[in-house]
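Missing here is one protein chain; the remaining ones are kept as they sit in the complex.
Presenting chain A:
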Amino acid sequence: MKVRASVFASFILIFEGIGIALFLRGFFPVPLKSSVSSKNKLSDLPAEPLTGSAPNSSRLPQPLFKRVVIMLVDALREDFVYGANGRMYMPYTRHQVERGSSHSFVAKARPPTVTMPRIKALTTGSIPGFIDVVMNLNSPALLEDNLVWQAKAAGKRMIFYGDDTWVRLFPKHFMEYDGTTSFFVSDYTEVDNNVTRHLDSTLKRDDWDILILHYLGLDHIGHISGPHSSLIQPKLLEMDDILKKIHSSLISKEAEGSLPYLLVLCGDHGMSETGSHGGSSEPEVNTPLVLISPAFKRKVGLEKPAAVEQVDLTPTLALGLGLPISQNSVGRVIPGVLEETSLRDQLRFLHLNGHQLSCLLKDSMPDHEKEAGFEQFRVAERAHGSWMKLFLEGNTSEVLNNMGKKVLKQYLEALAAMSSALSKQLGKYDMYSMVAGMVFVFQLLLVLLLAMPEALSGAAAVDLPVLPALLSLPFYLLCLLLASVHVLVCTSTESSCYFCSLSWGLVFAAVAFSSAMFCILVSMATRRLPLGPKIHGKSPLGGSSGSEWSLSELDVLLLAGTVGQTLSLAASSFVEEEHQIWYFLLNTLCLAVFQDVCRKYFREQSGSGDEEEPILPSKDCHPPAHPKAEICSEKWLALATPPFTLVCCRLLRSLNQTGVQWAHLPDMGHWLNSSEHRTVLSLLAAFCLVLIYLLVQRRCSWVSKVALALGLLGVYSYRAAVGNVLFPWQHSGRTTSKGTVEARFVYVFILGILFTGTKDLLRSQIITADAKLKSRGLWEIYSGLVLLVSLLFRAHNLPVLCCCLLIQTLMAQFIWKKLHYDAAQTTIMHYWFGQAFFYFQGNSNNIATVDISVGFVGLESYVEAPAIFLTALSTYAGPLLWACHLVCFLSSQRDRSPVALGHGCYCLALLRSVPAAAYIVLVTALRYHLFIWSVFSPKLLYESVHLLLTAGVCLFFNTMEQSHSSSKS
C-alpha cells in the first residue's frame, strides 16, 4: 500500500499519541476519590451494628485524648531512634520507647518521599500522586477531606509552628501559626529556633487542643552532609530535649479525671545514605512513629517496633480525637492504641474505620464485591451485630468475651485486606500499561525510521506492506502469542492494571495492531537490508536531489544537536535548564548559517575570480551596473541576517529568565511589568504591534489587512483595559476591568481573518487552481493565528512575537531561499527555532510557569473547553507559529520542490517522536529518581502535549498537500 509521506507521518504521530496516552495512564495512577467530593460528617457515621432493632442504643465513640502534640521531624530516619546509635542520639526518647507508657512503630512512607506529598498523606490518609499536584495547580490549599479540616470543624483549636508548607496547605485552619521557609538549605539552626522560640509560652497556655511542630533542620543537615555527619548528633539531641520539654510540660498539666494527652513523634520521610530523599530505598521509607500517652501500658523492656503504614496514623488520630475519619484515607487504625479501652469501644472504632474503608472501596473499584476484604468486613459486621445484641442483653460471660475477641480479629483482618487492596491501586506504577505503551511507540518509531529513504525520496511516498503483513502466518501467530501474554499477565498480577481493565474488543484491536506493525517492521527491514550501503548513503538531510551525498558542517550540527538534545533529557538539571540547551544550539546554528552565507558570498566570487586574479571582495561593492548593485545589497542583507538573529535571540533571552538555577535573577520582563515602567511598556507594546502589522500585512488581501489592523488596535485596547498598558490620554490611576468586550472584539476579527483564509484556500482548491490565491489563503490563516497569539501574550512578551515574525521574514527571504537548503534542513531549523521560542516566551519544564490567566481572556467566568484550548495555544505559541510558518514557506517553495511539504511533515514527525519515545524510556528507567515528580513528570506532560499538537500540525500539512495534489491534477 503506497501512502504519501505526510499521511504516513500524521498516521504514525496519531498512533504514537495513543501509545503515549496509555503510557501516561500507567505512569500516573488515577487518585482514589470518593465519588461525592464532600467531607465526612460526624452525623453521617454509621450506627453501631446490632441484630434486632434497638437503634437508640447506638452511641458515638468517646474521644480518647484531650490534647495532642504532633512533633514532626523532617527526614527523621527510623534508626536515629531505634538503631544502635539511638541511645546516644535521642536518650530521652529511647528511654520512653523502652520503659515509658508508649507505643513505637516503624511507619513506612510511600514514595515520592518528599515533604509536601507526605504531609498530604499524613493529614488525608490517602497516597497523593503527581496528578494531584497537576489537578490542584490553581489552589495550593488542600481541598480534600483531611484531619486538620475535621479538627477545625469539630471546634478544636490548633497551633502550628514549622515548615510553611502546612500554612499554605491549610490556610485559616490554625488559631496561631508561624511558618518557616525551607528555602535556605544551608541554614539548619535558625529554622528550628524559629519553631522552638514559641514553645515555652505555648506549653504554658491551656487554650489549644492540637499543637503541630514541624522541624526542618535535620533534613537540611542531611542534604548538606549526609546521615553520618557530625552535625546529626547535636541536632538529634536538640530534638530530644524538645521532646523532653514537651513531655514534662504535658505531665505537669495533666489533671485528674480529664482525658489524657497524646504526644506523637514522627518523621515525614527518612534519608538515604547520601542524605537525600525522594526515592523508595529502605532508609528513605522507614520513619519512626512514637506515641506517648499515660493511656498506654507501661513498657517493661525493649521490643522490636512493629511496622505500620504512615497513613495509619490518620485514622488513629481521628478516632483518638473523636473525629470522623477523612473520606479518602486508606489507613487502618493502629490496634495497639485502642488496647486499653473497653471491648465494645474497640469494636466500635474498628467498625467505623472499616465502614469508611468499605465506602471508599465501593467508590473506587467497580468490582469491589469480589474483594476479599469487603466480604470479610460484611461477615465481621454481622458478627459484631450479634455480639452487641448479647452484650446489651447484659450477658457478661467468658464466652461473650471470647466471641468479641473473635470479632475483633475478623475486623482487623478485613481492615488489612481492604487497606492493602486500596493502596495497591495507588502509588504504584502500572508497569504493564507502561510497557505496552512503550512497545507501541517504539514500533511506530522504528517504522518511521525505516521509511526514511522512501519518505525523503523524490516521490515522497512510503510503500507500507500492510496487506502481505495481514495475510502472513507470523501475523496470526503473533496475535495469538500477544493475546496469551496479555491473558497471562492480567490473570497473574495482583495489582489492578488499566490495560487489563480495558474491554476485550479494544485489547484485541491493540494486539492485532501491534502484531501487524511488527510484521510490517520486519518486512520493511528485510527490504532495506540488501540495500544496506545505499541507505547508509541517504541520511535525513541527504536531500532528494543529491546523488552523491556528503555531510556538510550544518548537517553534522543539525544531527548532533538533535541527538544530543535527546540524550540530555536524562539529566535532571538539563531538563530543568532545557532552555539553555536550545539557546546554545540555536546560537551555534546561526553561526553555522553565517559561515555558510559567508562561504557563498565570499568564496563563490573568489572561485570565479580564480581565472583572472585574486580580487578583494570589497571591490565588488562598487559596480556601476544596476543589477549588480541589487545583488550587492542583497548580499549584505543576507550577511547581516544571522548576526541580527543572534542579537535578537540574546535580547529575547534576557526578557524572561526561566529554568530553576537562574530563575531568580532580574530580567527585562519584571522590569517592564513594574508599575513605574508602564509608559515604557506601553510604548514597547505599541511599537511591537505596529511592527507585527507591517510584517504580516504584506501578503494579505485588503479585507484581512483592515481586519488585522483593527484587531491589533483591539489587542492594545484590551491590554489597556486590563491595566497593563496606558493610552496616552489616560492616567495610571484608572480602574481596571476584565476587558471582556475588547477581547471579544478581537476574537471577531480573528474569526473573520480565519474565515477569509479558509475561503481563499477552498476557492483555490475547488474553483481555480491558483497557487497565488492558495498561498495567500494560507498566509491569512497564519496571520489569524498571529493575531490570536498577540491577544493572548502578555504585553511584555509581545517583542517575542515581533522578533519571531522578523526572523521568519528575514530568514525566509535571504537564507532559506537563497542558500538552497532542502526541506529537511529547513524543517529542523524551524523546529529548533520553535523550541527556543517556547522558552523565550517564559515557559519552562515546570508546571508552575503555565500562564493559566490566559484561559480567561474574553470570558466572564471559567469555561473548561475554551480555557484549556487558549492556555495550550498560548503556552505552545512558539512551536506552533514556527510550524505554521513552515507550512507557508514550504508550500510557497513548491515550484522548486513539489514534494517539500511531504518531506517537511515527515521530518517534523520524526523530530517530535524521537525525543518523546526516548523520554518515556528514560522516565521508566528513572521512576525511582529523587526528582521524578518534581522534574521529570512535568516534562513528560509537556512532551506529550507537544506531541499531540504536532500531530495536529501534521494533519494541517496533510490537507495542504492534498489540496496541492488535487490542484495539480
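Going forward, contacts are C-beta pairs under 8 Å (C-beta built on N, C-alpha and C of every residue); 3 or more make two chains touch, one makes a residue touch a chain; residues count from 1.
Note that in this section contacts and distances are computed from a predicted model.
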Name per UniProt, for the chain absent here [options: "Serine palmitoyltransferase small subunit B", "Phosphatidylinositol-glycan biosynthesis class F protein", "hydroxymethylglutaryl-CoA lyase" or "PITH domain-containing protein"]: "Phosphatidylinositol-glycan biosynthesis class F protein"
Sole contact to the chain not displayed, among A:306, A:551, A:571 or A:868: A:571
From A:85, A:276 or A:587, residue that would touch the chain that is not displayed: A:587
Residue in contact with the excluded chain [from A:429, A:508 or A:602]: A:602
Among A:2, A:41, A:527 or A:650, the residue in touch with the chain that has been omitted: A:650
Interface with the undisplayed chain - residues on chain A: 571-574, 576-577, 580-581, 583-584, 587-588, 591, 598-599, 602-603, 606, 614, 616, 646-647, 649-650, 653-654, 659, 661
